[in-house]
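Missing here is one protein chain; the remaining ones are kept as they sit in the complex.
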Amino acid sequence: MVKNFSRKSWATLAIFGLLALVPPIAHAFDNAFLITMFNRALIYAIAAVGLDLIIGFGGMVSFGHAAFFGIGAYTAGILGTHAFDGSDFMFGWTGSNAALVVWPLAMLVAAFFGAIIGLISLRTSGVYFIMITLAFAQLFYFFFVSLSQYGGEDGLSLWDRNTLPGLDLYDRNTFYYLCFAILLAVWFFLSRLVASRFGRVIIGCKQNERRMRALGYDPLLYKLVAFCISAAIGGLAGALIANHSEFVSPGLLHWSRSGELMVIVILGGMGTLIGPVYGALALFLLEESLVSFTEHWQVILGPILILVVVFFRGGIVGFLTGNGKASVKSGDDHG
Amino acid sequence: MVEQRTIGPVFAAKNLFKSYGGLRATDNLSLQLETGKIHALIGPNGAGKTTALSQLSGELQPDEGQVWFCGQDITRYSMPKRARMGVARSFQITAIFDDFTVAENVAVAVQSRAGHHFSFWRAVGRDKGINHRTNELLDLVGLAAFARRRAADLAHGQKRQLEIAMALALEPKVLLLDEPMAGMGPTESTQLAELLERLKQDFAILLVEHDMNIVFRLADIISVLVNGAVIASGTVEDIRENEDVQKAYLAEGY
Partner (left out) sequence: MLLFLEQLLNGLQFGVTLLLMASGLTLIFGIMNLINLAHGSLFMVGAYVGATAIAHGSGFFLGLLAGIAAAALTGMAMELLIMRRLYRRDHLDQVLATFGLILFFNEMVSIIWGRQPVAMNTPDFLSGTVEFIPGAPYPAFRLAVIVTGIVVTGLLYFLVMKTRIGMWIRAGASNREMIGALGVNISLLYTVLFGFGAALAGLAGVMAAPFSAVQSGMGENILILTFVVIVIGGIGSIRGAVAGALLIGLTDTLGRVYIPDLMRLWLPPSVADGTGASLASMLIYILMAVVLAFRPRGLFQTHG
């Protein structure tokens, strides 16, 4: 196991090192757009790492994670709109543009709806769970389409990026490194979490829920908390994407977006936490290169996905660490 | 939990009934478990032994009747709640966590007793309290040498031993064991029988078992289940000589 562990550490170091070097490299090639592009991948990576917690460790295949992404983005968009024109949002509050207010709120709102969706869907499992989470995401998709006062189908422009004391979020480098730091923090927190007592419980629930019940655990409670944590991280990523594109629309909640997030997790290697970072990068690089090749790039991406699923089971990280089947383990050995 | 050295049964089922469609799976089942005694539940295939055990452990709700534990009616309590109170069970088909190591399997059970399941930060693998207790239990069932092996890679008999260790980790008062010897070789069965004999003084044990030699060796009381109903209950001698029991078993070809 020691060998595996160190290989995974190398894989972790390598990808984070690479991501840290993106801005200087981009400047060296005089291509600032690269930073924007990689920044997008970073934000998706944050959401996907959060999704890996429940898919890879908790065994909850959520096909509706874009809902939380969108909820977070709309939280930022709606609060920002009111802050911009000074209109009343709710109870005399005119919204906010401060990241320290908006981003935690985005997480809270996402976690709140995560709790509601989770309470209903976690009582089922397997295919049922997949279908129900998908349907719930669709509910929120149509909700935002119908929200005509916030742009409805056309979406909503963010007039200003959020503000953070001492940082200029309009600066490409600053925003990039901020997102990078958040990704690191989320990854680190979740790495600790899956090796903690709580982590042990949700991994146990994935493997054998009945056994967990016989051992005195109520799986629903633990799964629900994990689901909410994952939703909150999705909400945070949503608030970041709203700042990144300065625009939110129901497209963020489209069902295919949920699929994309799942693809990122699997492509990178589920149950590894670092895998989704690889997955996000790989998917975006793949898309960019296919787009330059043909406008019908999805006709190539689709079969690639199928091949990955059929022949390449552990994802990129599984390949790098020599684990055909990515193991779902708490990080620490016993002793 | 408050230490309750009650005299008499620590665990009792009273008049349990359970039907599926028109089929009576459990028919007026009553039994009592006492600390220091092994109560064996035997019966031909399809007699409803596992269904009965599921009602005792809380996985199934009986249609009628009650389950009592330490003077408390626990009929409506869920399986997790009963487990936390001190009713542990093992499964007929081995139920362990395949992807955990052997030690992790036991540790997750130890943790159930230790609590703090919402600790998100400290590494459970380095938790001295949990590891200490885990090692004790592995020693007890004789799996210490395999602590770091992936549970799925254990031999069948070892998996059964692991299950016992997990049940014991709950520090239960009652052990409900569903055919713990199933699929074991003779040596392994004997070892497990010896372990149960050693454990017996501290627990009230219900042993669902097929192997008559083991039952006659271990049991203090035997109840015979046929078509969901107890047709006889008594000491080993009573049951050996009971004609109804012989008929029921002869009909099955035993």
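Chains: A and B, in written order; residue numbering restarts at 1 for each.
Simple rule for what comes next: contacts are C-beta pairs under 8 Å (C-beta built on N, C-alpha and C of every residue); 3 or more make two chains touch, one makes a residue touch a chain.
Owing to the predicted nature of the structure, the values given are computational and were not obtained by experimental measurement.
By the touch rule given at the top, the unshown chain touches A in the complete complex. Summary of contacts with the chain left out: across A:36, A:138, A:157 or A:245, the touching residue is A:138. Among A:15, A:66, A:263 or A:281, only A:263 touches the chain that is left out of the view. Across A:20, A:120 or A:181, the single residue that touches the chain missing here is A:120. Although one chain is hidden here, its contacts on chain A can still be listed: residues 55, 61, 63, 120-121, 123-124, 126-128, 130-132, 134-136, 138-139, 142-143, 145-146, 148, 152-153, 255-256, 259, 262-263, 266, 270, 296-299, 301-306, 308-310, 313.
One rule holds in what follows: only the chains that are shown with their structure count from here on.
Our note on geometry: chain A versus chain B, Cα centroid distance of 43 Å, whole angstroms. Here chain B touches chain A in the complex through residues 57, 59, 78-81, 83-84, 88-89, 91, 95-101, 103-104, 107-109, 111-113, 116-127, 131, 134, 147-148, 166, 169-170, going by the rule given at the top.
Touching chain B in their complex are the following residues of chain A: 189, 192-193, 195-201, 203-204, 207-208, 210-218, 222, 225, 327-335.
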